[in-house]
Structures are given as structure tokens and as C-alpha cells.
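Yeah, one chain of the complex is gone here, protein chain that is, but the others are all in their spots.
Coming up: subunit A.
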Amino acid sequence: MAPGQDTMLRSAEMSMVQLYISNEIGREVATSLGELGLVAFRDLNSELSAFQRTFTQEIRRLDNVERQLRYFYTQIQKNDIPLRKFDVDNERLANPSTSEIDELAERCQTLEQRIFQLNDSYETLKKREVDLTEWRWVLREAGGFFDRAYDSVVEDIRTSTDNDDAPLLQDVEQHHTAADVERSFSGVNIGFVAGVIDRSRMAVFERSMWRSLRGNLFMNSSEIPEPLIDPATNDKVHKSVFVIFAHGREILAKIRKIAEALGANLYSVDENSDLRRDQVHEVNARLNDVQSVLRNTEQTLHAELAQISQALSAWMVLITKEKAVYDTLNNFSYDHSRRTLIAEGWAPTNDVNRIRATLQEVTNNAGLSVPSIINEIKTNKTPPTYIKTNKFTEAFQTIVNAYGTPTYSEFNPGIPTIVFFPFLFATMFGDIGHAIIMGLAALAMIYWEKPLKKVTFELFAMLYYGRYIALLMAVFSMFTGLMYNDIFSQSLTLWNSAWHWKVPDDYKEGQPLVAELNDSGYRYPFGLDWIWHGTENDLLFTNSYKMKLSIIFAYFHMTYSLILSYINARHFKKPIDIWGNFVPGMIFFQAIFGYLVGCIFYKWSVNWNDPTNPRQPPGLLNMLIFMFLQPGTLDIQFYPGQAGVQVFLLLLAVVQVPVLLFLKPFYLRWEHNKARAKGYRAIGERSRVSALDGDDEDGNGHAVGGRHSTESDGEGVAMLTQDLHGEEEHEEFEFSEHLIEQIIHTIEFCLNCVSHTASYLRLWALSLAHQQLSVVLWSMTLGPALGNTGVAGVIMLVFSFYLWFVLTIAILVLMEGTSAMLHSLRLSWVESFSKFAQFGGWPFTPFSFAATLEESEELKEFLC
């Protein structure tokens, strides 16, 4: 029998499939299965380390290519060349053959060498260029200093001629030439060192010079106005030129040593100005040469990289896919003697035929006479959970998956989440205005779905992912906003009020007024009567209303969830879960909270102010407390026979506790003993490949694995390769364990009935907070501004409107929305899911290129 259609109701039916593939087409098969993305392969070589596997060589080679591609990428980035990104959604790459991959690897090899060489020579040239530039600066700056020094020396000598104490020898020569002055430096044996140093090190340099030479030097420095480029890091560095004069050869050597230790570059400068001029010319000429060669090299490098940047992303994708293929092939078992690859994995039963067709196609294309075989095999392993989603349900399912993976074939908690999650959110976010803003944002994201998909900004991506959730939240919030009659904290007057003000004839403004109901029985038809808006006691009324609303929704939401546990028990064919868990639990819950909710509705339906029969309304909370503390006595009579009903309900609830506690463990023991008596062994002892049909009904220890019994379809019983039984262990039946488990479950259930119901009061608390916050915001900004007139009034109105609008979006929509969403999330996860879902499954992660490319962190920069 063909299995039914896979829906979101449960996990798709999964089969363990076994593939026999000829060794020659292993790679092609894995590639096309990767495109298909429907099989999750098991690791059949788990005892082998990564290095012992069959295709380690290939992977290592691909790793090398990947490293080369990364090298290109860093070079491209370093040179600011735009990278052409790969569009996974719209561009398809033909599956490459092995020789094409080889070609690519070779090409990468040569390209790497070429780029490396170009880079190398570029860097050498660059270094030379920087050196020459520095030298030029030194020549210019130091030369300038020498010229200044020359002027002052001449001056000095001129003044000295007037001095009687001046040496006679110099006195003789009245006319000095420049050459004489220059000679005067060498004459007194003063040497100098010139160079360039990092500006930030200048102070340190100066100080250490001063200290080590004990002030016995003359230092001059000047800053180079334009930043120089450090060839090693490509950063801009500010440097200074320095010239140090000192006396004595040793001292000069010392200066050189210190300067070099501090990272300064020293350059030779000639004292003689003519020679210096020649030096400058020479440096300039060499600089020009170097620069032109440099430009050529750079251009070649750029051209080369620009060419690579066109194809780099595609290459990267190819290599990543290829690596994924070999990684998968490494999970296959390789039969050396028969030269076949044997693969095992999980696949959706409904898609086995598609996989078969793909295999057939690949085999035919390869022209192989050996057919590839695909077998479905029966196993007692728990299949992975695979819930098919579409773009609408995907985000809702993510809410569930964030909590846990549903057990295989149990009721998918994602289905009720689609409505309950946004609706519970809406009860906390009830405001038409805020809902409209949210809805417009969601609609915009849905309308511009395709272009917005590319946005990588993380917060927005999250919002975008949940756009359909946001849409539903907004729609429901509009409805609850109508119910609460709140639009930006104001009210809508859609219908006539059921109330009218009782105005005395001598009414003075400021006098308290009380409204009166009409006599015709007319009530405000849709939502909260607008007359409550702005009254002194409206909080009193809405609090009572919203609290009761929370309790009633708690009751319905949890009853619904409890019923789902019945559906699960029936699906897994475990009647004991119905009679031992669901029925007593349900009675317990209904006897207490069902009764409370019934009383709430009854209290609403009674006219307590009926003039013919005026009665005092009872407080429901007190009633419930008295029901437990003093069963049989009443605070205020609510309805006739109330005491008896309450005692009965209380007894009914109390009786359920021992039923919950003992029925299931004792039943399991009885069943186990009966099976033993008939000669059956425990499940683990009779574990056989195809003998598992109908083990669902055992209700034995490994209840989680209960499977929908699959019909045998002929080829089902197949040989197994390896450790199919190895991982799953079956426990012996242990009565005490079951008993303890059930005791814990009972205590938890009974306490949770109370605490979870109370937990729903957050619906009231958050909606109250939201409404009050928007009232405060209105009265602080826009509200008072509306009362002003004139030019100042207009300015104030515009200003306060913007303030109000921005704060509304930031605080009331975004912040409050997030908080309401988190609370709603909790209500789904804890209060609802804990009632029925087991979350004992493991996710189905098929081998799929699409998923590989999407999840890969390394590929992020190459994809768009």
C-alpha cells in the first residue's frame, strides 16, 4: 500500500534505504543526490578516523584548492577589486566532471604561482620605492638644514672678525666661500647621521639619544608632511627626518646602532652641496624608474585579479560542493572485492521513487551495464522527524523546532501554533493602530519578498524570516484592538453606547456623573463600549474583564492541548495512556478549572441588579478558595445546590490522583508479566530486522520509538551491511522506574494545572501594561499639543506628532511587540506543548547542496 500524503500534521513517513552503487559512478550519484537533497546518509564507517577513509586524498586536494581560492580572495580584497558574488537562487552551475575539477585545480595552481610572483616583485619594488622616497626626503630636509647651518656659520664668522680674540689664522681670510664652511665641519671632525624614523617613536628616540650620549650631540628633525606607505602592511605611516651631529667615530657608530634598534632607516647624505644635488638627481631618476615598473606590475596584478574575481565565487561554490560530495562518499561503505559502494540513509518514503529514478538516470548517463540498486529496509531504529513546510508554515515550525524536535509521527505541535501563537500575542498587543503599523510592515516584507531576501543585516533578517508570523499577529491584533476598543490609546465610536449619562438639571462642570444602562436590553455589539474610555473606573472594569478573559483562554488553550495528548495516545495505539493519563488528567482539570470557567460564564449571564430579585454577586476567586479550604460551606450562595456540586467536584478531582499515580505502572507490569508467561522475551532480545511490525502495541519501555506500522512491500527484507542494531539499546522492564516516572508526572501535572492557569494572567498584565503605556505616551506628547492654536500650536503639533510617532514605533510596536511575542512564545512552549508533545525526535538533515551552501559560514562572502 502506498503511504498517505505527507502533510504538516505529522512527520513524513521515513524509510531506511540502502543503495548499491558501482564505484565508478559513486561521485556522480552523490552529486545528483545532493542536488535532490532527500537522503540523510548514515555514517557506515564510524569506526574509522577521518584519515583512514576512502576519499581522504581527494578531500585533501580540494582543501588545497580551497586554500588557493582563499588566497586569491585575500589578494582581491587587499587590492580593493570588487568581487562578483554568486547568486544561488538564480544561477545554476552544471555539475562538473572529474576532469573539469582537475583542470580547475591545475589552473588554480598556476594562478597561485603567478599571483605569488607578481606580489613578490610588487612588494620588493614597493619597498624600494619607499626607500627611495625616504631618501629623497632626507636629502631635502637634511640639505635644507645644511643650507641653514651654512648661513649661520657665515654669520658667525662675520661676527667673529670683529672680535679681537678671534684666532689669527681665520682672521687672515676675509672672504669665505661656501666650500670653506663645509670644510669647517670635517675640519673639526664632526660627523653626522641622517635618517627617517616613525613619528610616534621620535620622542623615545630623542630621549634615548640624549641619555646615552649625555647630551653630547646636536639633533635636528623635521616632519615629512605626506604619509609614507609601509610596504609590509600597506598602512600609511607618518615619519620624520632627523639629522644628528656628534663628535667622534665611536659615538657616531653608537648613534647608528640605537637608530637601527628603534626601527629608523639611515641614509647617506653628502655634506657637499654639489654632491648632494647630484645625489638628489640620481634618487629622483631611480625613483621614476621604480615607479614606472611598479605601475606596470600593479596593472598586471590588477588585471589578473580582476579576471579571477569574475569566476572566484563560482569556483568556490564548485569546490565546496565537491568537498561535500566526497565527505558524503566517505560515509559509504566500500566493498573492495566487488568494487561497489554501499550507502545507507533515511529518506521520505514518498520520495524513494524519485531517488530511484535519479539513480537510474545517472547510471544510464554513465553508460554502465551494472545497475545501481536501491532497497528499502525494515529497521527498528527510530526514524528522523521530517516535517514538510512551505514558506508560510516554515517560520511557525521554527518556533516549535527551537524548543525541540517532535517525536517521529507524533502530532506536530506546529499546527495549533499557527493560530494560537499570534492570537495569544494579539491579546497582549490589542491596539488597532499599532497593529496597522505592524501589518503594513509585514505586508511590505511579503510584497518585496524577493529583493529583501538578500538583506544580510541580522536583526532585519530575523524579522523578515518571521514576516508571515508578523502578518498574522497584526491581523489578530487588529481584531483584539477592536475588542479592547483601542486605537493609539483612543477609542472608536462605531455604534451607539449602551449607556447614557444621568445628568441632573443643575449640572455644573466637574460634578461627578454616573452612567445608566438603557432599558431595552441593547448592549454594545462589538467590543468594549466606548463610554468606558476615560472614565474614572474604567480600569476597574477592564481589569476584571481581562483577567477573566485570560483565565478563559487558559482553560480553552490547555483543554485543547490535553485533547491533543489523546490524539497522540490513539495514534501510537497506547490505550493505557488514554486511561491512565489523559482521562484522569482531563477530569482533574475540568473539575477545578472547567468549573471555574463555567462559573465565570454563569455569573455573566445573571442579572445581579434585577429589581425583582436583587442578589449579591459572589466573588469567584473566594468561591474557588473556599471550595478547597472548607468544602461544603459557602461564602455567598451562587446557585442552589452549589455546596453539593462543589464537594462532588472536589472529590472527583481528588480521586483522579491515585488513578493517575498507579493505573499506568501497574497495567504495564501486568502486561509485561502476561507476555512473559506466554513465553515472549523482551524486545531487545528478539530484535530482528523485519520482525518489528506491530511492536507498537507492546507499550514497553521504548515507547518513544513507537512507529506507525508500515506494510511490507516485498523487497522490504534486505540484508544489512553493518551495525544496524548497534546503537539502540532496549532496557529490561523495571517496575520501580515506571512508578517513579509516573509519580513525577502526576505531581507535575497537578501542580502545573494551577501554575499554568495562573501563568496565563500574563495576558491580562501585558495588555494592561500596553494600553496604559500608550495612554501615557499620548497624554505626554500629542494629546496636550492638540489643544493649542496659532503658529506656536502648529509648530508644537508637528513636533509632538513626530515625537509621538517615533516613540510609538520604537516603544509600543517594537519593544512591546517583542515582549508580547516572548510571552506568547512561552505560553506555546511551556503551557501548551508540555501537555501533549514528547519532543523525543531527531531532525532529518538530508545531504543537500542547497543546505550546505546556505549554512556554510565560509561561503557567506561569496554568495549574494
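By definition in this document, contacts are C-beta pairs under 8 Å (C-beta built on N, C-alpha and C of every residue); 3 or more make two chains touch, one makes a residue touch a chain; residues count from 1.
Keep this in mind: contacts and distances are computed from a predicted model.
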Omitted chain (choose from "ER membrane protein complex subunit 3", "Vacuolar ATP synthase subunit", "Nucleolar protein 6" or "2-oxoisovalerate dehydrogenase subunit alpha") - UniProt protein name: "Vacuolar ATP synthase subunit"
Omitted-chain contact residue, chosen from A:8, A:190 or A:624: A:8
Residue touching the undisplayed chain, where the options are A:523, A:570 or A:674: A:523
Residue among A:122, A:315, A:332 or A:553 touching the omitted chain: A:553
Residue of A:503, A:651, A:754 or A:815 in touch with the missing chain, whole complex considered: A:503
Full-complex contact with the absent chain, from A:601, A:648 or A:799: A:601
For subunit A, the residues touching the chain missing from this view: 5-9, 388, 390, 393, 415-416, 418-420, 423, 427, 476, 479-480, 483, 495, 498-499, 501, 503, 507, 509-517, 521-529, 531-532, 534-538, 540-541, 544-545, 548-549, 552-553, 556, 601, 604-609, 617
